[in-house]
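This part shows chain A:
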Amino acid sequence: MKKENIYLPYLMRIVSVREEAPEVRTYRLQFENEEEGNQFEFQAGQFGEYSVAGQGESTFCIASSPTRKGYIECTFRKTGRVTAALADLEAGSFIGFRGPYGNIFPIEEWNGKNLLFIAGGIALPPMRCVIWNCLDLREKFKDFTILYGARTVNDLVYKHELKEWEERTDVNLVTTVDPGGQTEDWKGEIGFVPTILDKMAPKAENTIAIVCGPPIMIKYTFPILEKYGFKDENIFTTLENRMKCGFGKCGRCNVGKVFVCKDGPVFTLAQLKELPAEY
Partner candidate 1 sequence: MENFEPKIVAFVCNWCTYAGADLTGTSRIKYAPNVKIIRFPCTGRIDFMILMKAFVNGADGIIVSGCHPNDCHYTSGNFHARRRWMVFRNLLDIMGVDLERITFSWVSAAEGAKWAEIVNSTVDKIKKLGPYENYKKLADSQQLKEVIHG
Partner candidate 2 sequence: MKLLKKEALPKLFEKINSADKVIYAPVENHGQLVYRRVSAYDEVKKDYIQTVQSAKYVVFPKIEKLLDYQNSKDGTSLSEAVIDELPEIVLFGVRPCDAAGFDVLKAVFTWDFNDKFYIERAKKLTIIGLSCSKCDNECFCTSVGLNPGSTKGSDILLTKNNEGDYLAEIVTDKGQAMVSLCTDLFSDHKDDNKENYLTKVPVKFEKDAAIEKSTKSFENEQIWFDQAMRCLGCGACTYVCPTCSCFDIQDEGTSAKGIRYRCWDSCGLSQFTIHTSGHNPREEQSQRWRQRILHKYSYQPERLQVLGCVGCGRCSRSCPVDMNIAEHVETIAEIEL
């Protein structure tokens, strides 16, 4: 249901707050207007504009899976003016949410394939949406590997869900921290995500790789995937660019002729290679 005034956000109430890592929080949001909530639907990979009245809007993904009805979740790090204002709120407060915007992960095309999720730092939220979506349809996919790394143990987000994924027999979870970021009782890997990926020597055959992380991690992860024979159209990632409107009008997020907010944020490596170096 598209709103007549495309700039008017849904009014959302924060129902739960979870501290994920220093300055990183997850909010569960419910629609203040019941009827809007029931009609609201989105798909994995889409994002929205979250706003605090008086401070402005900020762009980040919808972190909860579309298969979970009645609420949406978002995870953000306190960096700019709006996220700082968001971080000051607590359960019961109100925020604005505009969306869903952008394209989606083509989950139907992945039926019967192995899934390899590679995430770094604060980029697990967009991945978590598609991970839970796939886990809720687990029987459709073959083996299911998640490689997630962060700077230190404390920086790992969704710690309780990582435990949950670890206990599941049908999910192979590998967590790592950058060298020096480990604690004494850390049992996971130690090393940067690309090096650990190299150690895991992933099989490319019938496998889809989904990669999200800071540009530096992306830069060193793609060559390793290519080394193990992953084809460009089987590697998915999301692009980040400055956004204001989210629906292809404010002219800010384009990379060459492509709008990241309309033709993205989900791109395959094949598409990425055609884009000019402007992101």
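How were these candidates chosen? In short, all candidates are chains of the complex that A comes from, given by their letters.
Keep in mind that, in the parts below, contacts are C-beta pairs under 8 Å (C-beta built on N, C-alpha and C of every residue); 3 or more make two chains touch, one makes a residue touch a chain; residues count from 1.
Keep in mind it's a predicted model, so treat the numbers as computed, not measured.
Candidate 2 is the partner touching chain A in this complex, chosen from 1 or 2.
Interface residues of chain A facing candidate 2 in the complex, by the touch rule stated above, are 2, 4-9, 11, 32, 51, 53-57, 79-80, 83, 94, 96, 215, 240-242, 244-245, 247-257, 262, 276, 278-279.
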